[in-house]
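Got a structure here, written out as structure tokens. Questions coming.
What follows is chain A.
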Amino acid sequence: MLNLAWLIPLFPLTAFVLIIWRGRRLPGEGAYVAVAGMALAAVMSIGILFNMLGHAQPIDMNVRWMTLGTIPLELGIRVDQLTTMMLLVVTVVGSMIFTYSIGYMHGDPRYPRFFAYLSLFAFSMLLLVLANNLLMLYAGWELVGLCSYLLIGFYFEKPSAARASMKAFLTTRVGDFFMFLGILLIFIHLGTFRFEEIFAKVHDGALKDLTVGGWPLLTVAAVLLFGGAVGKSAQVPLHTWLPDAMEGPTPVSALIHAATMVAAGVYMVARTYTLFFASGGQEALHVVAWIGGITALMAATIGVVQDDIKRVLAYSTISQLGLMMMGLGVLGYTAGMFHLMTHAFFKALLFLGAGSVIHAMHTNDIKDMGGLSKVMPSTYWTFLIGTLALAGVFPFAGFWSKDEILLEAFHHNTALFAVGALTSFLTAFYMFRVIFYTFTGTQRSHTAHPHESPDVMTRPLWVLAIFSAFIGLVGAPFLGNPFHAFIHFEGIEAIPFDVTLALGSLAIAGAGILSAAAVYHWKVIPSASLRRAAGPLHTLVVNKYYFDELYQVVFVRGTLWIGQALRAFDVYIIDMLVNMVGLAGVGLANLYGWFDTHIVDGAVNLVGYVVGATGGLLRYWQTGRAQNYLLVIALGVIILVAVGLLR
Partner candidate 1 sequence: MGEQAAFIILSIITLASAVVVVNSNNVVRAALALVPTFLGVTGLYIMLQAEFVAGIQVLIYAGAITVLILFVIMLTEGGTGLRIRQRNEQAPLGLLTAAALAAILISVLTRTEWPKSTATLPQYTASAIGNTFLTNSVLAFEVSSLVLLISLMGAIIIARREK
Partner candidate 2 sequence: MEVNWPIEIARAVGLAVTVFTFLAVVAAMLGVLLERKIGGWIQSRLGPKHVGRQGLLQTVADTIKLLQKEHITPQAADAVIFNSAPLIVAVAGLLDWIVIPFGVVHIGGTAIPLVVRDLNIGVLFFAAMASLTVVGILAGGFASNNKYSLLGGLRSASQMISYELPLATALIAVAMQAGTLSTVGIVKAQDGWFGSFAFSQFPAFVIFLIAATAEVNRVPFDLPEAESELVAGYFSEYTGMRFALFQLGEYAEMFAMAALATTLFLGGWKGPVLPGLVWFLIKMYAVVFFLMWTRWTFPRLRLDQLLNLSWKVLLPAGLIWILLTGFAITFLAK
């Protein structure tokens, strides 16, 4: 079974090719093909999971792709526990989202193309996950970026969507550049792209004493790699693209910007965790942890003041990704991955639920909604489950994973534990703010006529809701924490479950829920007074800490200014040089022209005249008729033979 793992990405790829090729002529206008491809991949992934649970050995397969000079470039796949988990998340969540899209995208003019892009995305993601070397991982990484660009800009007629896709592409490209540098750094010093060999060499102490510009090389390499993850996983300071990416269709937001693609950064850090772990004094991990922590808190605060339901979820995603990074950074390898998995399920659920709501209301603004729980019971209940999971309420999935991260933080870095706790509180707060605005009370919009979504959309919601509710149990301590047994990092001690801390985290979540209820449901405290109390902080948060404006000033204006300066240089200095050369050339050419007309041409004309005169004399010899010549030849032959005879 594991030997066939390379087939998994080929299913979506086949679907992609088929849909691009045949388009609307396929069953379900291509949608069924895409779903079938994904479902096959999911079935195979589940098979692999059972194999791995049956303690199969991880495998590492390679084929030579080409040789550049003496450097072999290889294609290969690696299937181990981490891969298995990611495969499962990508394919299962992906299948649900594909199915959901059949209903959500119904009637779209570019319906088949949407599924083609989705399939291509799934292929790229699976390639990334299965890669056994940095090069292939990078290829998948960039393909994922491309798909993200295509899908965010799916409604390219909308200028905002086109701009958002461009922004996402360029922003992540900054991170990718760092990551590429990191890959090259590793390759130059170790001469291989393969994880297995890199890890073995690092484990044996290679790179330990090398430095780059005074910094320890291993740390630099790890931080550079992390730069890629910062871009892809929308960490501070490259997080600004993710909220804008909500311009894409909602299933895309769910698939790419919640469940899978943004998790690629986290996955990459986990995949190369050895490098981070081996960096001197685990400096790289500190960087990861602090970036993650800052991101988590900052995004959570922004999430509190957003009114667009998808943007709330987007900031929540950023915040949760920060939490995962923080978890990885505070040596919570298992915790981070666990949160990645649970988050994928419930965030996909939330996005799809939000999509269902938007589908019904035709607006994104939660302040226009309200009272939807009666109209859309399925959506309401599943959304509530997702919210509870995200807020970390017992026994839903988020509780177990978030609790583990907090536990790790508490043991390794108390400051970050405080950040994490505050984030948890804010998370519960803003999520229930959404719930209260959207589903309870009375409907505030008078133009919309909400209705429950079709079965093809609600059924995936229920499946994901079931996962969101119970998937956390694989990490439950009273079941022996099987997830930890499955995925763990050699060299990190497991920290035992702490009931007090668990209760504390539950209390924090409860506090968040209650305060949200107090403000938005019971309206004990008016929200306007809260805004006034926050004062300048509120302004700061509403403007998302002025990141976009900062980038506008520093990068966009800066680039434009440099462009202006270069243009001036070009116009006034280079053009002047060119003009001077041109003038000199014209002068020289005039001189030469005189020489040419009077001396060279004179000589040529003389020759021509002489030849003409001679030809005029000689042309009477040439009749131009072959038969005359032939006669002369025949006569010549006769004379020659006659001479030969007479001699």
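Methods note: contacts are C-beta pairs under 8 Å (C-beta built on N, C-alpha and C of every residue); 3 or more make two chains touch, one makes a residue touch a chain; residues count from 1.
These made the cut because all candidates are chains of the complex that A comes from, given by their letters.
Quick caveat, the model's predicted, so the values are computed rather than measured.
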item: Touching chain, any copy counted, for chain A within the complex - options 1 or 2; value: 1
item: Residues of chain A that touch candidate 1 when the two form their complex; value: 627-628, 631, 634-635, 637-638, 641-642, 645
